[in-house]
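Of the protein chains in this complex, one is absent; all others appear in place.
The first chain written gets the first letter, and so on, giving A, B and C; residue counts start at 1 in each chain.
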Amino acid sequence: KSDSYLNIEEFRIVAERKLPRMVYDYYASGSDNQITLGENVNFYSRIKLTPRCLVDVSNINTKTSVFGIPLSFPVMIAPTAMQKMAHPNGEIDTCLAARDMGTLMTLSSLATTSVEDLGKASGGNPGWFQLYVFKDRSISEKLVKRAEMAGFKAILLTIDTPFLGRRESDYRNEFSLPTGLQLRNFTDLPLADIQGGLNKYMATMIDSSLTWNDLAWLKSITKLPVIVKGVMCPQDALLAVKYGADGIIVSNHGARQLDTSPSTIEVLPYVVRAVGGRIPVIVDGGVRRGTDILKALAYGACAVMIGRPVLWGLAADGYDGVLKVLQLLRDELVLSMALAGVNSISKIDESLIWSSPNSLPRPKL
Amino acid sequence: KSDSYLNIEEFRIVAERKLPRMVYDYYASGSDNQITLGENVNFYSRIKLTPRCLVDVSNINTKTSVFGIPLSFPVMIAPTAMQKMAHPNGEIDTCLAARDMGTLMTLSSLATTSVEDLGKASGGNPGWFQLYVFKDRSISEKLVKRAEMAGFKAILLTIDTPFLGRRESDYRNEFSLPTGLQLRNFTDLPLADIQGGLNKYMATMIDSSLTWNDLAWLKSITKLPVIVKGVMCPQDALLAVKYGADGIIVSNHGARQLDTSPSTIEVLPYVVRAVGGRIPVIVDGGVRRGTDILKALAYGACAVMIGRPVLWGLAADGYDGVLKVLQLLRDELVLSMALAGVNSISKIDESLIWSSPNSLPRPKL
Amino acid sequence: KSDSYLNIEEFRIVAERKLPRMVYDYYASGSDNQITLGENVNFYSRIKLTPRCLVDVSNINTKTSVFGIPLSFPVMIAPTAMQKMAHPNGEIDTCLAARDMGTLMTLSSLATTSVEDLGKASGGNPGWFQLYVFKDRSISEKLVKRAEMAGFKAILLTIDTPFLGRRESDYRNEFSLPTGLQLRNFTDLPLADIQGGLNKYMATMIDSSLTWNDLAWLKSITKLPVIVKGVMCPQDALLAVKYGADGIIVSNHGARQLDTSPSTIEVLPYVVRAVGGRIPVIVDGGVRRGTDILKALAYGACAVMIGRPVLWGLAADGYDGVLKVLQLLRDELVLSMALAGVNSISKIDESLIWSSPNSLPRPKL
Partner (left out) sequence: KSDSYLNIEEFRIVAERKLPRMVYDYYASGSDNQITLGENVNFYSRIKLTPRCLVDVSNINTKTSVFGIPLSFPVMIAPTAMQKMAHPNGEIDTCLAARDMGTLMTLSSLATTSVEDLGKASGGNPGWFQLYVFKDRSISEKLVKRAEMAGFKAILLTIDTPFLGRRESDYRNEFSLPTGLQLRNFTDLPLADIQGGLNKYMATMIDSSLTWNDLAWLKSITKLPVIVKGVMCPQDALLAVKYGADGIIVSNHGARQLDTSPSTIEVLPYVVRAVGGRIPVIVDGGVRRGTDILKALAYGACAVMIGRPVLWGLAADGYDGVLKVLQLLRDELVLSMALAGVNSISKIDESLIWSSPNSLPRPKL
């Protein structure tokens, strides 16, 4: 069925039809006026690519690697909470589809599948793990250990969520976990259920006093690489490098946190310039087309992550849906590379970006 | 009831439903083509904020003070005429709600509650008073004295209204005060009623020959600080400083005077730069979100004022509505500060404003 | 009746309702895709005015003079062809309303009233006369003489119409003069009727080989000042000065000639700069509000002309309609001047234009 969908937008439409309003809204919404939500996608559309011609593109190679992990193409799956609301198999289907496409998934701290279950289901290779630091540090510490044990290969520390952004539809819909579902990483804790809304939950549980020093703490308790997720300016990128982050994800949390923050692709080039190649930079937010991936890489990202597209795939068709979403993006990337005249990832650079002057040449007066 | 409204826009919708067309239009309209009316709000939306991460935001302090008056958060209430059209308690409810939220209201010269009544209702602490200078100077002089007596703490001299702007719906609706209501500061004068429309009233009564020298006159008759309201360019800001104003409000009168004048947030940074810290600068016009407040402060305002949002709150639910409107903005401000990585008002500065170059980096040709 | 219309747009709506489609379309249309038609109006809306405060505006004086002719306010009436299609009294009503408002009308060569009839109706003071140069020079020469005799005070030479622009609706409607009407300046010639459409008429009759040298010829046959109408770039403005024009009208013929030419207000400042005060510069096209007039004067025009607004007034209510249209614009101008803080025409200058930098101040990175 999902074989007939021609693009990510068609998956979204199917998901909107299939999912209960409360769930769809939770997945789709941005914060406040959703200005950044629109910009995450639209800014990509306004960036223009220069097609180069008569390059041998009979062999397009999309292989790359991030932190030594080989990827068949530079698209990974961003952590999104509570995937079982989209499909009974939730995070497990996502994880397996990612693996079968030669890439990887990041499991959210707020997943409806536990790190252990995903570890098992994936044969000990479940991908990356996203961490929220709780007020009770021991919870996070244990979670990191459990993730290591389960075979996760990196920790993504989300730094943009001292509190949850205000997504108004969640208030309108009085969002809560559908019966039967739980935040499975915390089944032994009151944390497993969401009392009185997700915002209150996060405000109560999450440590909003976290600072860059705590990055040192996190690094001290794990051997895994620690990637900070949520950097949105060159200044924070420099701090990330300074405090020992192993990688950076330029992200505005899918436009769910501070509204009217810039789109991520707008910020990426400045972060890349600040980092100067010292650590890898990934970007997420608004990636919906192969050309978007090409643009992000042209601006210096080593890979992109996708959040909602995977949820739409999962809602539409479980494992098959996620697989198709990834295939679509890979195929679009391959074609974009061919038409742009680059046949391997390492050849993608900023010269692919077309930039006309603001005004056309003027007559001499 | 108003507890369920999620944002200022929802309050506006309720107010539009509840109020008679004539009253709603009077409150909502801007002048002529209402171009500035749109821009006051939209310009805010186009300003982008840079979120900073891993700052300890477990304790957000929104306290500040203006002219030595402590405010629990930097949002005050702008003077708006004839509030009893929105709710029987009118200005009194607004004033009390403001006080109970730790901030203050400005009473309009054209209020439907007298300075004395508001003084009494507020236990002698009614906030600030907005002054129009009448052709008959003795009226204004008496009004200032009465305001002092009633406990007002500052005089706002509105300088942008030598004549009233043309709000076309007021002509269409033949706007007049609903029966039973009066301009209560003038009950002993023919000024208490509006004959033949507000524009004619103002043209007849207001002194359109006022100049900067009259600021000296006003200062000579009162000990209260005098704040000029309606500055819209650096040149007038410098004149305000020169002629002894104690503060400046960057305002275009809620886009009700000269249409196609700039939005206020667009003008603010240039006024702030011109003033150079010599006197405080406040801004009003179009503030509808916590992020708007953050932006105004980032550009150098010490506080913002809100006009229409309060009228919508008052129309929706009287005292409770105004309270909720203020709470909403305070809560949104707190969350914005947390997500932007600033935990106190004094730490807000222009570095919070994201500004990408107009064009993205170009390929070398 | 027309007393109740609040702005020019309301007059247009009434005219659209009253006029036969063919006539309304002829009046309203621009050429091709009508891109310039929109821009003529919209460019004004995007220019921002800086309101100045605390200037004595109790006495606003809109008096000015052009070529020694006193005007009660700086708005004249542009030549528009065939006004009797709008109202039986046509050009005569327009002329008298203009005179009674203290300004003047320009009669089109293609009028439905002859120069003689208008001369008589106006008591020998019919205003200005617009000239098209015909292939048969003797026709134009006679026309100029007849205009002088009838009391016209200046000749406007339209230079932007070697051929008529393509207004597609005139083709669709197979536009022709309604029965009973004639081009009354040519009753003794086959020129009085329009055969096979206006475009063919003009192509057959008008001299498209006219050059700047012919301006010398025109000046040699008349003592009246000659004003060239249709200048749209600084280069042609310099040529106009060089070849002895007594004045310039920046005009794109109401967007009826070359589509995608700039709006006139966009071009005005460059023409003014090139002319450097040597001869007066007038502008027409898209003036619909008092603030538009203020902007044109701020950019250096000595007056503006209006075309369609007069046709809407005429269609709505004949003499009274034109009068009201002029009053509306004058009243809006007076109010705009008051709110902008200028009390006489001579004080209007470019400092009234607000111009913010493209991007707001940036954080130091």
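The rule is simple: a residue touches a chain if its C-beta (ideal position, glycine included) is under 8 Å from a C-beta of that chain, and two chains touch if they have at least 3 such contacts.
Not measured: the values here are computed from a predicted model.
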Touching the hidden chain in the complete assembly: which of C:Pro79, C:Pro269, C:Gly313 or C:Gly341 does that?
C:Pro269
Quick one: say which of A:Met22, A:Ala121, A:Val241 or A:Leu335 touches the chain that got left out.
A:Leu335
Which residue among C:Ile159, C:Ile227, C:Ala303 or C:Ala316 touches the omitted chain?
C:Ile159
Option touching the unshown chain, where C:Asp236, C:Asp292 or C:Asp317 are the choices
C:Asp236
Hidden partner chain, touching residue among A:Val57, A:Leu118, A:Val133 or A:Ala255
A:Val57
Could you list which residues of chain C touch the chain missing from the display?
32-33, 35, 47, 50, 159-160, 162-163, 165-166, 168, 171-172, 207-212, 214-215, 228, 230-233, 235-236, 239, 252, 257-262, 266-267, 269-270, 299, 350-355, 357-358
Determine and list the chain A residues touching the chain excluded from the picture.
6-7, 44-45, 47-58, 289, 291, 332, 335-336, 338-340, 354, 356, 358-364
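Just so it is clear, only the chains that are shown with their structure count from here on.
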Distance-wise, how many Å sit between the C-alpha centres of chain B and chain C, to the nearest whole number?
42
Residue numbers in chain B touching 2 or more other chains?
47, 50, 354, 358
